[in-house]
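A single protein chain has been removed from this complex, and every other one stays in its place.
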Amino acid sequence: MNFKTLKEQAYEANMEIPTQHLAIYTFGNVSAIDRQAGVMAIKPSGVPYAQLKVEDMVLVDLDNEVVEGRFRPSSDTKTHTLLYRHFASIGGICHTHSTYAVAWAQALLPIPNLGTTHADHLIPAVPITEVMSDEMIQGDYEHETGLQILQAFEKQNLSPQEVEMVLVACHGPFTWGKDAAKAVYNAGVLEELAKMAYLTRQLNPSIGEIKQSLKDKHFLRKHGTGAYYGQEGYGG
Amino acid sequence: MNFKTLKEQAYEANMEIPTQHLAIYTFGNVSAIDRQAGVMAIKPSGVPYAQLKVEDMVLVDLDNEVVEGRFRPSSDTKTHTLLYRHFASIGGICHTHSTYAVAWAQALLPIPNLGTTHADHLIPAVPITEVMSDEMIQGDYEHETGLQILQAFEKQNLSPQEVEMVLVACHGPFTWGKDAAKAVYNAGVLEELAKMAYLTRQLNPSIGEIKQSLKDKHFLRKHGTGAYYGQEGYGG
Amino acid sequence: MNFKTLKEQAYEANMEIPTQHLAIYTFGNVSAIDRQAGVMAIKPSGVPYAQLKVEDMVLVDLDNEVVEGRFRPSSDTKTHTLLYRHFASIGGICHTHSTYAVAWAQALLPIPNLGTTHADHLIPAVPITEVMSDEMIQGDYEHETGLQILQAFEKQNLSPQEVEMVLVACHGPFTWGKDAAKAVYNAGVLEELAKMAYLTRQLNPSIGEIKQSLKDKHFLRKHGTGAYYGQEGYGG
Partner (left out) sequence: MNFKTLKEQAYEANMEIPTQHLAIYTFGNVSAIDRQAGVMAIKPSGVPYAQLKVEDMVLVDLDNEVVEGRFRPSSDTKTHTLLYRHFASIGGICHTHSTYAVAWAQALLPIPNLGTTHADHLIPAVPITEVMSDEMIQGDYEHETGLQILQAFEKQNLSPQEVEMVLVACHGPFTWGKDAAKAVYNAGVLEELAKMAYLTRQLNPSIGEIKQSLKDKHFLRKHGTGAYYGQEGYGG
């Protein structure tokens, strides 16, 4: 079994975090999963991006057991594995502390859909979890963080294929996608949406969401069978 | 017929979008037109700037037919061609999702003329279109986007030679100029005006537009027969 | 008579404008004066920084006559010469359109002295001129701009040696100093003070200026005979 490609994908995606200015120092982490093997490659905990190497990626199975690696995996490992177990279609997960997304998470507010940049990527507001109870926090915290995300999607009847991002209340964003590259791409999109929505509400506090028809139009330009944005077989 | 120069002009102008931080990833697009041939070169849809090459530019005629190119053209193609058909003097068009300009577009507010940086480039507020009806959105959407721009200029009696920028409500900016380089230059100017006006209104929410005499003075320093800014035959 | 050094000083100082992000494209200009010759070197009008060369600097005397240069001088030339004629101690002048300083100028507000970063450089608020009358604007505009600056200093009894910066209402900042390098340094300081004061007032709209004793302490640490900041004969 050769996980070299998986580790490379995880490494490349992790390095996008500082490149796109989505977190400082050691903050944030990305994982990539090999669904057949049931193994993910994830950033080691607390290693600065400037020192990170492909071989530092830690291999962990979906029971949170380290399969290979000289480093301890990200402290958020259990959140990643829970999401992989429940969101069967996803191939990569990204967690950042990007500034504007964190601000919305700390303000305990979902990010409203105020324009077509948002609608190009998702139709609803970026959802936000409930604030965790003391019991959850003092219990299996990172596992509970994942459960909060699942609960937010269930309560609002959201699909993880149509909504690839969430804010964990008081904390910050998690994003995902078909692979690790798409997961971190979504983290960059989310930060931009968060900044645009921040500025819009400062300019006009009473502005509401855009109309349903416009949301649908932009989302379906880029997603699904009628999509006509981008190139076939070209990502995007 | 040789469109090499046209494609190069379009390519160079498109690459200014990431260089000037006017959009992230694949967002935004610039086109350049050869008026004699009735053909424009435009960015292919959904291709990241880092991978873009001169030969990727797609040639499209003013009936929206692809003349040459292995890629699908920008999904905003019909907005470009409509503007070229109605604004006879322009040679390039740029569309970005620059952050502050999008914020004003999402806030459904024109950008007021609050100072000489604005007046150096245009006299009126940066106009904003009406919000589109459901019928327009569900119809020939990108064509309707162009019609909304034309209508905004007609209603406010604006000249596309004197006002080279507009905000599409709920969406973002379109800018243009005598060539593609000037179109993307105007996108950079617009983003700066949008940020300055944002900060000004945060500092002093009741501030109004500057006086007509100051608008005229600065605009006419740079434009028209009495202009004394810049160098003759030197752009700017 | 050899103005090579003067042109180099002006060029180096002009290139600090894009390096320190104090203006985009062709905006802004710096001049350096040779007091003995009564000649200043100033940026040519409308030339982008990326294309600017030492030999492009235009030599102009204090009667606004071009002494040497194949380009037209900055359109703000008459403001520079007026300030040189009245502020006998200064050796360089800088004009930018830096974003936060412009926002205060557009908001028609002086920048209050809210902390020691400000007091390290000047004791009073950064002054702002009156809004010009229609007659002034339609008259000898750039000369009148200079007169407005002189009037603001006279009315508030300010010394151009102790206060090396001003906001022109509806327009933006002018700064100066013993040489061109110091003038553009002051433009960078002013932009930082403008941003800090903006954020402070957003956090706490009712905050007032710091006490006189703290203003005096910080200013006199760096200026005058009792100064103990920096190194002797080392700029500052």
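To keep things simple, chains are lettered A, B and C as they appear, and every chain counts its residues starting from 1.
One rule holds in what follows: a contact is a pair of C-beta atoms (placed from the backbone, for glycine too) under 8 Å apart; a residue touches a chain by one contact, two chains touch by 3 or more.
What you are looking at is a predicted structure, and each value in this text was computed from that prediction instead of being measured.
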{"item": "Left-out chain, listing which of the shown chains it touches", "value": "A, C"}
{"item": "Residue of A:75, A:156 or A:212 in touch with the missing chain, whole complex considered", "value": "A:75"}
{"item": "Of C:64, C:117 or C:138, the one touching the omitted chain in the full complex", "value": "C:117"}
{"item": "In chain C, positions touching the absent partner", "value": "20, 114-117, 185, 188-189, 192, 195-197, 199-200, 202-204, 207, 210-211, 213-214, 217, 221, 228-231, 234-236"}
{"item": "Interface with the unshown chain - residue positions in chain A", "value": "24-27, 44-48, 71-72, 75, 97, 99-100, 102-109, 131-132, 134, 137-138, 141, 170-172, 198, 201-202"}
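One rule holds in what follows: only the chains that are shown with their structure count from here on.
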{"item": "If a chain touches chain B and chain C alike, it appears here", "value": "none"}
{"item": "Proportion of interface numbers common to chain A and chain B (over half same, under half different)", "value": "different"}
{"item": "Chain centre separation (chain A, chain B; CA means) in Å", "value": "33"}
{"item": "Residues within chain A bordering two or more other chains", "value": "none"}
